[in-house]
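Here's the structure, in structure tokens; my notes come after.
Here the complex is missing a single protein chain, while all its other protein chains stay put.
Chain IDs A, B and C follow the sequence of writing; residue 1 opens each chain.
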Amino acid sequence: MNARNESARTAASGRQQEPMQRRRFDPKYLPLTVTVALFVAMAATGGVLYEGFLSPQVMLNLLIDNAFLCIVAVGMTFVILSGGIDLSVGAVIAFTTVLLAALVQRQGWHPLAAIALALSLGTVYGAAMGLLIQRFRLQPFVVTLAGMFLARGAATLISVDSISIDHPLMTAVAYLRIPVGGGYSLSLSALIALLAVAAGIVLAHATRFGRTVYAIGGSESSALLMGLPVAATRIAVYALSGFCSALAGVVVTFYMLSGYGLHALGLELDAIAVVVIGGTLLSGGRGYVAGTLVGVLVLGLIQTLIAFEGTLSSWWTRIAIGVLLLLFCLLQRVFERTRRLTLGVA
Amino acid sequence: MNAGPSPPGSSHVLQARGIGKRFAGIAALEGVDLCLRAGEVHALMGQNGAGKSTLIKVLTGVLAADSGTLELQGQPIAPASPVQAQRLGISTVYQEVNLCPNLSVAENLFAGRFPRQRWSGLIDWRSVRRQSRELLEELNLRIDPDRLLGEYPVAVQQMVAIARALGVSARVLILDEPTSSLDEHEVEELFAVIRRLRERGMAILFVTHFLDQVYAVSDRITVLRNGRCVGEYAAADLPHAALIAAMVGREMAAAPAARPAAEADVPRQMVLQAQGLGRRGQLAPTDLELRGGEVLGLGGLLGSGRTELARLLFGLDRAETGTLRIGGQAVRLHGPADAVAHGLALCPEERKTEGIVAELSVRENIVLALQARRGWRRFLSRAAQNDIARRFVDALGIKTASIETPVALLSGGNQQKVVLARWLATEPKLLMLDEPTRGIDIAAKQEIMNEILRLARTGMAVLFVSAEMEELLRVSDRIAVMRDRRKAGELPGGCGEDAVFELIAGQ
Amino acid sequence: SGEKNPAGGERIVLGFSQVGAESEWRTANTESIKSAVQEAGIQLRFSDAQQKQENQIKALRSFIAQRVDVIAFSPVVESGWETVLREAKAANIPVILTDRAVKVSDDSLYVTLIGSDFVEEGRKAARWLLEQSPLKDGTEPVRIVELQGTVGSAPANDRMKGFKEVIAANPRFQVVRSQSGDFTRAKGKEVMEAFLKAEGSSIDVLFAHNDDMAIGAIQAIEEAGLKPGQDIVIVSIDAVRGAFEAMMAGKLNVTVECNPLLGPQLVDAIHAVREGRPLPKRIVVEESVFTREQAAEVFPTRRY
Partner (left out) sequence: MAVERDPGRTSWPRRALAHPLFWPALTLLLLLLGNGALNPGFLALQWREGHLYGNLIDIGNRAAPLILVSLGMTLVIAARGLDISVGAVLAISATVAAWMIAGGEGAGSRLPMPLAVAAALAVAALCGLWNGLLVVRAGMQPIVATLILMVAGRGIAQLISGGQILTIYYPPYFYFGNGYLLGLPFSLFVVAAVCGLLYVALNRTALGLFVRAIGGNPLAAHVAGVPARAITIGLYVFCAFSAGLAGILVSSNVRSADANNAGQLLELDAILAVTLGGTLLTGGRFSLAGSVLGALIIQTLTTTIYSIGVPPQINLMVKAALVFVVMLLQSADFRASMRGLLRRRPAGGEMR
């Protein structure tokens, strides 16, 4: 029986050999490719429509002005990949700025000490929320929403007014511009953001932690049965997000040179949006940190387009952002679908 | 450790004594003993819901037992989680595929124990890839380790799960129904590996509902019935009939229900006619005819396109070519809702993802398709729902505390019966069953076969997909054979196994 | 920089970044600037920040990248402008602030500020209460409830500060409750409802940080069976249309003007900057206090 079966099998299995050959294009990366391509197309359109749009500094400004969003979004990517959500990021940023400003301006701390404290506080705060979520099986949405209230509340408690910072070290770093040739420059924050993205990519794709995050997002019960450290990883994910938020808070402090409880209002939604636009599934388990960077750039590009347009009233601005988002996401879906069909993957 | 089957009593590796486990009023296990020995394959047998999976979950720390003790090589252990069990050297494949569909095959094989580069501590993807190839090779599984696991059908996923368990160098290997989705060839590959491991002195626990498989590999058999231990036997000393009797608790006619002689006098109405039905990358254009009152068996190897054909007929995938006529009328199906409205039914292959709705009760799962067919306005009264649910719970012997129990809490085989019941309840014109007996015990299987034949006798057309050749030959009036995603030919029901294999092989 | 206008001269390009369109006041402010700029033949690049400082900084950066001739903006908050203003200065683009001030270490980063003084508005409201309101004489303590604007926002902080400063002079006047109404009618009404229930009818004065909250609160007072403007004296700030209607109906006692019509003054300032004329660091906008008695008379002349 076996011999017979064997011959039947080999006869039928010409196709089964095929997957072993490396394909030219891995459909896994399709969404990412489409997103990048659309970004390029959109930038090109802007270049045609508006004079000076494609100048390198405008493109660099995308990074400079969105550095903090980028950093927060890297942390958020991990949270979303693990199937959770973190609404506290904007508030943690605000809290960090106020804390830094208060410590440096009012208490006379050295900025580096203050930054170290802020980063560790952010991490601990995230971990605490993660612990609540993991230990008591609370829904991440509520926990981090309460975390958002708490962090903003704490920020206003420290100071209702905004606090300007004029510590020489802080201002020096804030004004620092790193030349990238041709008279164009990047800020330190932008550099930190790029580093964060690079670190995020490595963390997500080349470490056990990263792969466990994906596994949890794909199926928590399976991850448990596979013997993965689900509890520790989940807490670490929120701690990471807390750290990223605090880091973004530091960057915002440099960006604005002030601490203010109303900084980064509604940033959590932007962060979630860029992660999702970058191709990460909100339900967890799928997506790329690199996609998040593209998502950030797309959102920045939309705003830049509108700023260059310069004739829109307040309401048309909103409508235009909506329409551009819609266009982008629709095209993303359409291209993905048709490419998928021609590639023959289900 | 020495090679070869060891004499009884030697080197107890894992010993469970007096295990008890209750779930909200139901006793799933009561005073169960189990003893795994080095270099032995131990089969755990029992009907659906007998407590096999529960026992395994207790052994591996997924569930905490209410009573009883565990010993690993004489040392008492109490694994509190699967991680701990793994660290103790117990490697497990659970009944439902418990891997992550969103990770690649290689990652699923190595998650939790990725090889790392020495200098950076990062995952060494090259060696992950290399080692996965080796592991898959061992099971003769030719799949791309870089593709996402979810892209492969359950059968392949099950093989991957097995490969993962094999990859851990463990003392104890536990396999809960590893062969339910596999065809004979894959089973052979698996058994070859199991024998090799046995030789290396590993203790293996093996659950299956296929008696031949039990006798093919196991040295010893423990039978559970209703959560109690019926006994432990040496496989060689236990005849087939005695094993069945031990599981079922009564003598059972071993003779399978025979296909009724073709009732040629009954005029058979054409129910469904497919011409050139196909879809790029899934199925070459295929013709198929189904008449009322007949059972059409669909044979072929794994991945030969049987599932695809059924899905196209049901409108679950959109056909790109060809026409479909139902009851003589040309139709275009826009989705399952359409198909259901036309009186078709498809009991899908993948029970976990496409079958059960875990949170819903047994009752709700059973009436779901029927209700969908009636539409949202013609709501089945609660009494009618209860009636239908009870009827099928009795008819198929679904073991459940009540019809209001969430389906998630049922044993695997009983979940499968619920999905089957859902489709039987719609009383369709054409019933398509894709591997409907997966994970179902022998007694229930016979009942299901009888039910199918009974339905066919009432004039229903049945399309029956199964990896089990005997089963297929037993119920089918005709057998269509798929090969390489096209129909290779059709055979009359009475033909022998050989004829079918020849067609499968394309000779 | 700049484009040729039909007359042949260089057309001035103004980049203006507005906070948003969060209130009628703001919309009037935007309208005023747009129309004044258009009349003057200045080309406007308008950008709306949706109430976010980040967006505003981005907009300023893009103005710099587009090399506009003059930048004007109404800052969302006071602090945090240092970096981007330096960039503007480095690009030789003069900056004019409207409506709100900024805190910067170096005054030369902007040319001038055209705008109201929120602290002074708070003071004016308090002064009216102490000097002209029906409660000014008497011996009974005066119980005041305060509806604050958005917590932490500059107008809320400053108006509260100014009000407190003046009211402190007379110990009879006491703020017994203070809560944020987020500058909106709905919140104003909701908070006032809670105040009325908690304090019963012992509230003498309502001080609202803007007219919208006062209008909401008036509804709450009416629904509680009291007479706004009589049983409870109501003071608010902004002087928008709705406030005048309420005053004419006798439901609001007084509103302190906060003038949004900065357009003409902005245009003057732009011309001055272009021609190199010196400008004061602060151009104060004309603002008055309107009472019920003046309401009917002034109302027809109100444009917002």
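Rule of thumb we're sticking to: a residue touches a chain if its C-beta (ideal position, glycine included) is under 8 Å from a C-beta of that chain, and two chains touch if they have at least 3 such contacts.
What you are looking at is a predicted structure, and each value in this text was computed from that prediction instead of being measured.
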Contact partners of the omitted chain among those displayed are A, B, C
Touching the absent chain when the full complex is considered, from A:163, A:224 or A:289:
A:224
Of B:92, B:371 or B:466, the one touching the omitted chain in the full complex
B:371
For the full complex, which residue in B:52, B:198 or B:422 touches the chain that was left out?
B:422
Out of B:77, B:245 or B:357, point to the residue that touches the absent chain in the complete complex.
B:357
Tell me, which residues in subunit C touch the chain that this view leaves out?
20-24, 26-27, 30, 148, 151, 177-180, 182-186, 189-191, 193-195, 197-198, 200, 212, 215-216, 219, 223-225, 242, 245
Touching residues on subunit B - with respect to the absent chain:
23-25, 57, 61-64, 80-83, 316, 335-337, 339-341, 346, 348, 353-360, 364, 367-369, 371-380, 401-402, 404, 406, 408-409, 422
Subunit A residues touching the chain left out here are 83, 87, 132, 135-139, 141-143, 145-147, 149-150, 152-154, 156-157, 160, 221, 224-225, 230-231, 269, 272-273, 276-277, 281-283, 313-323, 325-326, 329-330, 333, 337
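Here, only the chains that are shown with their structure count from here on.
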Rounded Å distance, subunit A centre to subunit B centre (Cα mean):
41
Suppose each chain is reduced to the average of its Cα coordinates; what separation in Å results between subunit A and subunit C?
36
For subunit C, jot down the residues that touch at least 2 other chains.
none
Can you list every residue of subunit B that touches 2 or more other chains, as numbers and ranges?
none
Can you check the complex and tell me which residues of subunit C touch subunit A?
15, 18, 20-21, 27, 30, 44-48, 50-55, 57-59, 61-63, 65-67, 77-83, 86, 103-105, 150-153, 157
Using the touch rule from the top, collect the residues of subunit B that touch subunit A in their complex.
62, 81-83, 85-86, 92, 94, 98-103, 107-108, 111-112, 114, 116, 121-123, 125, 142-144, 146-148, 151, 164, 184-185, 188, 280-281, 300-301, 303-304, 483-485, 498, 501, 504-507
Inside the complex, what are the residues of subunit A that reach subunit B?
1-2, 4-9, 11-17, 19-20, 26, 28, 202, 206-208, 211-212, 214-215, 217-219, 221-229, 285-286, 344-346
